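A protein chain is absent from this complex, but the other protein chains hold their places.
Up next, chain A:
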Amino acid sequence: MEKTKPILELKEIKKVYPGVTALNGVSIDFYPGEAHAICGENGAGKSTFIKCITGAIKPTEGRIVFKGEEVTDNSPLKSMDLGISAIYQEFNLIPFLSVAENIFYGNYPTRKGLVDFDKMEKESERILEYLGVDISVKTLVKDLSIGYQQIVEIAKSLVKDVKVLIMDEPSAPLTNNELKYLFEIVKKLKSDGVSIIYISHRLEEVFMLCEKISVLRDGNYVKSMDVADTTEEELIRTMVDRDLGEQYPEVPYKKSDKVLEVKNLTNKYVKDVSFSAYKGEILGFAGLVGAGRTEVMRAIFGADPIKTGEIILENQKIVNRTPKDGIQNGIGLLTEDRKTQGAILGMTIRENITYANLEGFSKGKFFVDQKKEMNDVTEYQKTLNIKTPSVEQKVKNLSGGNQQKVVLAKWLATNCKVLIFDEPTRGIDVGAKQEIYAIMKELVDAGKVVIMISSEMPELMCMSHRIIVMHEGRISGEILKSEATQEKILEMASH
């Protein structure tokens, strides 16, 4: 078969941030009618790469060639004009506007200076018909299911003659049924010559949908493979490819008394979850996005209500109606999203660290013991190596890794018996990651229980003594460190 010309070529793309090289000379070609997956671990540079294509960021070096012509001064507007569209995990839809209005948002057809609603609705109907979905264009977007919202998002990109469609984790929020729709649409777009750039952590999807896979690792281009000639195992090996051991501290497993027991926990998000955690143990939680891991932890901590089920801590039944109860009972939760749920960005490092245990830093009933506060905070700053000129610095001025350490210090200051870490190393650099692992080791050495949710397989497999796998709100399996392989975990996570 004769090879067609690539529609989009990226040549030696390099992006350097102060202190970090996010992309180090990545070259990939994309062909029309082909779905091309970009794979790599978190932090491999996938999203930076995408943003270079859409013009959201400017590469430090390198060229972007579209249809044989170099794109200069790339910007989100320009790339859209060229026919490059991107849809993200979080939608850019306006909930109180209709489907048609969203599809044409920013490109309203007009007649005599007024919006031509007839034309807009007819055109929208045509696009939706092409996509094979039957929804009224007058429906408000807020009344649609997540799956349909995503289709509206795709329809939006079809208003302009789309040549390259970037899909960043499109399947993450979807149910299985909705997924089938999505796959149909991707196939249709491919057959009409659209080039799809597909990013997903779900490897089985990549194998179902894509013709090609390119792997990035730590900002470097590793290689491109034809899907027909490779296997999931080989892909994972290519993505990870490093001695997994060396980055992680050795945490000896001295399982002893049962500290936490969760029995038949059920609420809006999770069903019948039971497990135990032991003193001196790091218990990992694996699962796909939306499997209910965070929701289990929030329920245990008291952030979300529980319908039925029991939580037993050190042989005593506890009831956590609010996070305050959870903390008082000795459970801490380092949340997944540090900016919106963890740190208070406008407050200082000192104020953040003592915030979850102000009673512990009190003088009398009402006052803050500012001397003790200063002493302890300075101590945490030193032991956790929080890089800052002063603990009076506002947290918003710190890097992601240092912000995470501040939030971590906040939970250390509460003296909790059970510490739950939800994606503790997301979006932070390797150095800070290792420091956080070291702290986890210290915690279990001191007899605490650490529960860790992580989507990073190597981290989960190296740090946890035991891994519980969740799927669609239920526990779908459990595996000991010695027996754990990525394949086994992924297998359990998808059934």
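The criterion applied here is as follows: a contact is a pair of C-beta atoms (placed from the backbone, for glycine too) under 8 Å apart; a residue touches a chain by one contact, two chains touch by 3 or more; residues count from 1.
FYI, contacts and distances are computed from a predicted model.
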The chain dropped from view, which UniProt name applies: "NADH-quinone oxidoreductase subunit N", "Acyl-CoA dehydrogenase family protein", "Cytochrome c" or "ABC transporter permease"?
"ABC transporter permease"
Touch as defined at the start, partner being the missing chain; which of A:K324, A:K387 or A:H495 qualifies?
A:K324
Of A:L97, A:I344 or A:A438, which residue touches the hidden chain?
A:I344
Omitted-chain contact residue, chosen from A:L140, A:I312 or A:V368:
A:V368
Where chain A meets the left-out chain, the residues are 301, 303, 322-324, 326-328, 333, 335, 340-347, 351, 355-359, 362, 366-368, 370, 390, 392, 410
